[in-house]
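Each chain you see keeps its place in the complex, though not every chain is here.
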Amino acid sequence: MCRWLAYMGEPLRASTIVLDAKHSIVAQSLDSPLGAETVNGDGFGFGWYPSDATPTTEPAVFHSIEPAWNNQNLREITRAVESPLFFTHVRAASGPPIQQTNCHPFRYENWMFMHNGAIASWPELRRDLTVAIDPSLYPQVLGTTDSEVLFHLALTLGLRDDPIKAIGQAIRTVETVGHAHNVQFPWQGTVAVSDGATMWAFRYSTSGRTRSLFHSTDVPTLREMYPTVERLATFSDNAKVVVSEPLNDLPGVFVEVPESTAVTLDGDGYRHQPFLAA
Amino acid sequence: MCRWLAYMGEPLRASTIVLDAKHSIVAQSLDSPLGAETVNGDGFGFGWYPSDATPTTEPAVFHSIEPAWNNQNLREITRAVESPLFFTHVRAASGPPIQQTNCHPFRYENWMFMHNGAIASWPELRRDLTVAIDPSLYPQVLGTTDSEVLFHLALTLGLRDDPIKAIGQAIRTVETVGHAHNVQFPWQGTVAVSDGATMWAFRYSTSGRTRSLFHSTDVPTLREMYPTVERLATFSDNAKVVVSEPLNDLPGVFVEVPESTAVTLDGDGYRHQPFLAA
């Protein structure tokens, strides 16, 4: 349904992994071997926090309805931007409308969110789930995607206080509403969310068969594994990538995130915990 | 807030009035002397019924987020299309998002709708008014405009059975919700709607000071008034244009539609009637 990539670590020129890896996210837009669709050409987004972000700094977000693979502006911007925390998303829509307000990442104040997956029977469930958004947040909903509604549901349910709990409750809301509409497997997806200091990633679906999700092995270990790979010098010791599928074919560089798992990334590294497990 | 044009009569090459008049709707996109804004460059739309339309034929709709004045596709399409009933709309948005789903005309089955004006305090009223749309129609709402919501409210309130009554009730709903939110003058606007056989146009605002609206004088009278104007030969005797402002500077060719008026256009000509008068 889409592919996404999130980076966290020392400020990195974004093009390093957005454009220049073998299976970069831009390469995945044209051909993603592990994707539900091989083509993710229905727009894209790139959001980034600046190097001098404070706890209230809003990330910048660039959206386009064009395919990523030949988009010149994406090349310009990711070559110019160095950022300690950025998200990139390439979209495969199930149908129109193809519009910037349907492009990820979504933003609210200092928070950024993106999603790969789907709410089943979305046109049928859309109204009930949209109405469940706090009325004060409702004016921020500008597109038609299930993803944007999930984000605002999570904001409604306390994302800013406890992201793992709020994303969990938002998904449970989707499941409750879906089951009320006789939808068997309402939720499917991987999610990334950040407040600019910490990043959380989630892999969960009602059916237990979620789109792929990987995170990078820690860089010092990689340097030991691959002492001759010069490209590793580009990355800081604390660089971490979470991505829909591996950016290269080197064994061991990317590790699959298990089903029903929430991942927390911050200065202390990765921490996995069960998420909505049965 | 926008400018629009509607044509009804014998099939006419649309470019005749969309492109080729002195103050054509495309000219008005760049410079509309009577508009609330002089520039209407935030996208446009062109919708048309075919010459062989049956009572259930859906009109075709072409939307673009680019300004009309230099849009090559609009030129191509309006030069190619001959239609007995078409709508054109150029948008001046109060702000983003600029997206095709915010471009008029809107369509539902064989119905087409467009609007120039605004619901005051729209971000605040949007949720209450959107929730008032029939849940079965809700999935058709794809943009963020007040106009699209008004159309779906009117559909909810019986547009297909009694358009004048339904548009009136939809506007009254806007006023009721607006007043509940302490908005003094909730509705402002001119509206055109058609089922493919008849066209209705409306001019009304809560404050009694509505955007301009004109209709053309009947063509045989114009031929008597201007016997040497060759361009009039282009139009059939029953050709009628309703438009936000006159397409030319010839006195008497366009007549202002009064405030609080509904206009019905069909094979029998124009008929005015009071609409939501105090």
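All chains are identified by letter, namely A and B, in their written order; residue positions are counted from 1 within each chain.
By definition in this document, a residue touches a chain if its C-beta (ideal position, glycine included) is under 8 Å from a C-beta of that chain, and two chains touch if they have at least 3 such contacts.
What you are looking at is a predicted structure, and each value in this text was computed from that prediction instead of being measured.
Given 2 shown copies, how many make up the whole thing?
4
Keep in mind that, in the parts below, only the chains that are shown with their structure count from here on.
Indicate the whole-number Å distance between the mean C-alpha point of chain A and the mean C-alpha point of chain B.
Each chain reduced to its C-alpha mean, chain A and chain B end up 41 Å apart.
Mind pulling up the chain A residues that touch chain B in the complex?
Per the stated touch rule, the residues are 97, 99-101, 123-124, 126-127, 131, 135, 138-139, 142, 144.
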